[in-house]
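Every protein chain of the complex appears in place save one, which is left out.
Showing subunit A:
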């Protein structure tokens, strides 16, 4: 079980609980605005971009090579950017805060 907090582009804070699957799937299931996941979670569309709170980067890890490459599609990407279809929900990410990219 992990609690995950999303901060939307309207600065709304939404905390969800998940046990398995990807962070993207959890966000889509709960209608988090700005997380679309059009490709279904295979790192092909870059529509699930989040900025991880810097202090939580250790928990989520940083983006993989393909993620980093795909993130280049978005001019707002930075070192804290992740495609959240590539973040699995496990106890290890309990408490992370993710800012939905604009």
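Convention: a residue touches a chain if its C-beta (ideal position, glycine included) is under 8 Å from a C-beta of that chain, and two chains touch if they have at least 3 such contacts; residues count from 1.
Simple rule for what comes next: contacts and distances are computed from a predicted model.
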Protein name (UniProt record) of the chain left out of view, among "Sulfate thiol esterase SoxB", "RsbT antagonist protein RsbS", "Oxidoreductase" or "ABC transporter permease": "Oxidoreductase"
Residue among A:15, A:44, A:76 or A:90 touching the omitted chain: A:44
Residue, one of A:1, A:66 or A:92, that touches the chain absent here: A:66
On subunit A, residues whose C-beta touches the chain left out of the figure: 21, 28-31, 33, 36, 38-40, 42-45, 65-66, 69-70, 72-73
